[in-house]
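Every protein chain except one is present and positioned as in the full complex.
Naming follows writing order (A and B), and every chain is counted from residue 1.
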Amino acid sequence: MHWLPPQASTFASEIDFMFWVILVITGIAFVIVEVGLLWFVIRYRHRPDRRAYYTHGSKTAEIIWTAIPAATVIVLGVWSGRVWGEIKRRDRLPANAVRVAIAAKQFEWNVTYAGADGALGTPDDFTVRNQLHVPVDRPVVVDLTAEDAIHSFFVPVFRLKQDAVPGMRIPVWFEATQVGEYEIACAELCGLGHYRMRGMVHVHTQEDFDRWMLARAAGGEGR
Amino acid sequence: MTTAAVHHEAAAGGHHELSFVRKYIFSTDHKIIGIQFLFMSLFFLLVGGLLAMMMRWQLGYPGKAVPGGGVLPETMASGGVILPEFYNSLVTMHGTFMVFFAIMPLLVGVYGNYLIPLKIGAPDMAFPRINMASFWIAFGAGIIMLAGFFATGGHAAAGWTSYAPLSARSDLSGVHMGQVLWLVGLIVLGLSSILGSMNYITTVVNLRAPGMTWFRLPLSIWALFITAILVLLAMPVLSGALIMLLFDQTLGTHFFDVSAGGQPLMWQHLFWFFGHPEVYILILPAMGIVSDIIANGSRKPIFGYHSMVFAIGAIAFLGWIVWGHHMFQSGMNPMLGTSFMISTMVIAVPSAIKTFNWMGTLWRGNIHFHTPMLNALAFVSMFVIGGLSGIFMASTPVDIFQHDTYFIVAHIHYVLFGGSLFAIFGAIYFWYPKMFGRMMSERLGKVHFVLTFVFYNLTFFPMHFLGMTGHMRRIYDPTQYEFLRPYQGTNRLITVGAFLLLASQLPFIWNFFWSLRKGAKAPLNPWRDNGLEWTVPSPPPHGNFATTPTVHHGPYEYSSPLTTDDYLPQNQEVRP
Partner (left out) sequence: MRRMMLAVGTVALCVACGGGGGGDQAGGAEGGDQAAPAAAAALGTASVSGNVLFTGTAPANPAIDMAEEPACRDKHPEGPRDPEVVVTDGKLANVFVYVKSGLPAGQTFPAPSAPAVIDQDGCLYHPRVLGVMVGQPLEIRNSDPVLHNIKAVPTVNRGFNISQPQAGMTTTRTFSDPEVMVPLECNVHGWMNAFLGVVAHPFFAVSGTDGTFTIGGLPAGTYELEAWHEKFGTRTASVTVTDGGTATVEFSFAAN
């Protein structure tokens, strides 16, 4: 059974790759410890003529099993820091991005589009409930906020998650790589409707996206 | 710090006969207080488990009436079908009862109280009456916490982490009185913990018997001592945050309400500044106890005793600077994420050191598989899984996907159940003879262990896979999402595992209560252990030691070349 969701954004594959590498590293540690434990308890189980080997330890062993984990986590840390910075840094958002604002509230995602002029905060903006339409292969920057409780904007196939906090405007970016429809989930307990705070990302070709935007901006349907 | 113990024979209470109430209910004897905490905490462990069963029912069979659920009031369930707001309360109260009223008091309240004076050679705690107050305050906190279920609007439903603004605003959560009772209950419990920790620290510093130097202390005592320092420093931070939230709920303040200048993120910083040391409070005593039991079961000194002490200290120290790893996706400055990520990665190292030292203890040992040892071995093997899964979340990019999913739930339960709870079971089996003067049934103990181990893994290991799918936490009905529907079978499997896990506790409950009356009378030292507690009767008299013992060597002199026996109690001199 396939567990990780499909990848539909540019950084999804990088995050999954990190996941698999960490799985391999921890897997090796897991095997060493569990097999070691099992072997020791079988090999050194009590027998009537046994006496345990009296020792208080080994400095060499301590150094080895301190240094190797330390080196491993430092490498993982440096790598993680670099990838993290690429994804979450707010002062280096991608250029030429489509801008969208999302206000999370109990229990819906209110998506505000920039309209025909392409700029948010102008009179031709319009808001749609729960439907995020974006073009494929183009960066999108979401200005994320919340109106009441803390929510969390989560698109599993993008490997994207960002808490939406009242009083804060948090920019979050992604670039979708596949046309399709993907679910948005809320990933922070926000009340009794938290489990149903479901939205949909519609990734279009650029042409379809432009067409949709024109139709909607010209007074299309929907509260 | 002095290495000389102060004689406190006077604290033994003289020779007048105490009434039943003064002896067993309002007792100042650390052993009775420890046993009181034991009964109270085991009760709350069961309560927490039952709440989880209801959650698992809803997750396994969403929207189906719970068998017998018709008795639930219509504010909790409609025709036996759990309502979403009640589900959120279940999630909240399961976590709250388990963390604050089960695991923490089982480790710190029970074994801190019971073991510290006995294992350091003292007649009682430094402040026996404060000790008594500490228990009864905790008891009161438990009553307050249970009362929340009867509140209009239901019990607290914002998670055991109680994030604001959801927890601060009744118009968002639908809960007012329940949240207030939750806050008051925890504030009261905090007082109990702070009093207890102050007592433990004073006792360990001042009341060690002659010869009981710092580096002859058993690791269980080192762990409990360092844990007490963590409690003393961390609980007041929680209390402060709880009081601010309580004021927001009741006095119209706006500490966490952004519309009036408050800061939602401040709650998270305050809570997790307490919350991360709290999880080390929940694991360090377990690690210390496991060290004692593994050395005993292997008939071998602990491998790397000094490294083990250093590792406890390192974990405790580093635990103060990692709290932001709970907040990577919170909206705080991502640069902070990087710094917290580094400290979190580093804290993996002392845990690794401890794991390898436990393996070193087993290596070339002479291993006896008594029930406490089985549980201690389960601790090591399961805690490792929990620790390794933590590395995934420590990596900030991977955490983007895994935050608030079942991967976290798996991690929590591998360290808290696979770790702390197995250690607690080990401790209960190990010290029961000393506490109650009776042996528990070894056979039932092994049955309990095997069933628990199997069904525990059946319940919690699949949660790692659910987490990989992106399955969120605290979700009343996962089938509302297309991307989660294919994995509903896994949810059902976990639910079945959970019910079997609960059923597996029956042999333990039976064994515990039956042995109180019918267990074989316990000898002085059934495990042939080195600790000072095994040199006094089972159970020990008030005042513990007829004369203050003198300690001659460290706690783990098993299979020493100086003795023919394979153990050497700490107060026993070696004939040359």
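Note that in this section contacts are C-beta pairs under 8 Å (C-beta built on N, C-alpha and C of every residue); 3 or more make two chains touch, one makes a residue touch a chain.
Please read all numbers here as calculations on a predicted model, not as lab measurements.
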| item | value |
| --- | --- |
| Chains shown that the absent chain touches, full complex | A, B |
| Which of B:V81, B:L232, B:I321 or B:M335 contacts the chain that the document leaves out | B:V81 |
| Full-complex contact with the absent chain, from A:R82, A:R129 or A:R211 | A:R129 |
| Absent-chain interface as seen on chain B, which is shown | 21, 25-26, 63, 73-75, 78-79, 81, 83-85, 136, 139-140, 143-144, 147-148, 150-152, 171, 174, 177-178, 181, 476-477 |
| Interface with the undisplayed chain - residues on chain A | 105-108, 128-131, 191-193, 196, 198-200, 221-223 |
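Going forward, only the chains that are shown with their structure count from here on.
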| item | value |
| --- | --- |
| Rounded Å distance between chain A and chain B, as computed from the means of their C-alpha atoms | 31 |
| Contact set on chain B toward chain A in their complex | 83-85, 88, 91, 157-159, 163, 165-166, 169, 172-174, 258-259, 263-265, 298-307, 329-331, 334, 337-338, 341-342, 345-346, 348-349, 352-353, 355-357, 359-360, 362-369, 377, 380-381, 384-385, 388-389, 391-392, 394-398, 400-401, 403-405, 465, 468-470, 472-478, 480-483, 486-487, 556, 558-561, 566 |
| Contacting residues of chain A [partner chain B, same complex] | 1, 3-5, 11, 14-15, 18-19, 22-23, 25-26, 29-30, 33-34, 36-37, 40-41, 44-47, 50-58, 61-62, 65-66, 69-70, 73-74, 76-77, 80-81, 83-85, 87-90, 106, 148-150, 152, 154, 156-157, 159-168, 170, 183, 185-196, 198 |
